[in-house]
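What you see is part of a larger complex, with each chain still in position.
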Amino acid sequence: MTDSYGATFPLWRASCPKDWAAYTGHPFVTGLGDGSLPRAAFLRYMRQDYLFLVHFARAWALAVTKADSIDDMRACAATVHALIDDEMRLHIATCAALGLTEADLAATREAPATLAYTRYVLDAGHAGDMADLLAALAPCVLGYGEIGARLAASGAAPAYADWVATYGGTDYQRTCAEVGALIDRVIAARLGPDPAVSPRWPALCARFAAATRLEADFWQMGWDAR
Amino acid sequence: MTDSYGATFPLWRASCPKDWAAYTGHPFVTGLGDGSLPRAAFLRYMRQDYLFLVHFARAWALAVTKADSIDDMRACAATVHALIDDEMRLHIATCAALGLTEADLAATREAPATLAYTRYVLDAGHAGDMADLLAALAPCVLGYGEIGARLAASGAAPAYADWVATYGGTDYQRTCAEVGALIDRVIAARLGPDPAVSPRWPALCARFAAATRLEADFWQMGWDAR
């Protein structure tokens, strides 16, 4: 069962149903779940996702600088820590098993899909406020939670069981719940209890949808290496 | 008569009446109007205000990077131009008459009051969005417009007639009207037609009030040199 991770995320997701379906139902995802994903595609994804995580951690650090309260700062700093200390371990371990060191990963040339997505998120933060930044951060964090939970519930094939265990596991799901609560706090403080009537709402939905499309492009970048 | 420069500015001003009165009615201002301001105080102010304008122009350039439309970008870029090409001329000419070159001005050590005010405004932009930045920019731009118009209407003494003519003059008053319209557009697009009911409103009023107090501190810094 897919958690809703708070009140705002379901509204954003519902505002771009086709983009969301194209992201969370991409053939790459199906292949992760049933084990049919070619190894070359997974490896290309893992190498680029390592670089993605570096810049995604930078974006969460930017969120620390834009938070309105110490609780929100702590929530964002905890996410930076989760990304660069915990989540990267999966990548480092997976790639190490194939002879790639962390230095190899760091030296990989960024694909255009990686550049476009990560720098779009960072710019959302620099151009706007915390709400703009969170709308651009949400599709990755919460979409991976949704996909991980779904694949874990349906019984992952062995080939990519580590990936599914990471994102479908308790730790990551708790992170998603905390990020969902952070988003709800920030949206309530900036747009009020009924955010969909705020004049800002369409722009935030557009941010969320743009980041969702960039997620689909990111899967496609890996998929193209199959 | 003092123009209201749009709909938002009067609301912000009314939200911190004591701070606004302390800024716009500071003894430094009275002395500018009746000519009684000691020359040493005016010179200290002018040297620091030159540095202030450098960083204030940086803050308006930051606004270009945060604008939602090309019209808003153009309005902010026009203000950058007005600051570093037009408004600085008064400072350069005034100081040149006393033997200070533009290089001397640029090499002046920034006073704590200058540091506090300018960096607070820049941080308002980095921490928040265009509305946060404009709330911090407004007291200087529009307060000088209000003061300049009032002193011009009451007949400025000769000693500081150039200052009064700059800020009370048609060009600067038109800039104020354009900035007021920009603020109204941004607030309407982000907080809606009745911004005072938005949950963001108190934080924007607090930004405006903090910048207003920093303006009073800036006069005081000049005043202390009398």
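Should a chain be cited, it is by its letter among A and B, assigned in written order, with residues numbered from 1 in that chain.
Rule of thumb we're sticking to: contacts are C-beta pairs under 8 Å (C-beta built on N, C-alpha and C of every residue); 3 or more make two chains touch, one makes a residue touch a chain.
Computed from a prediction, not measured in an experiment: that's the story for all the values here.
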item	value
Complete-assembly copy number [criterion: all chains share one sequence; 2 shown]	4
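Convention: only the chains that are shown with their structure count from here on.
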item	value
Mean-CA-position distance for subunit B and subunit A (Å)	42
Subunit A-facing residues of subunit B, complex	65-66, 68, 126-130, 132, 188-192, 198-200, 203
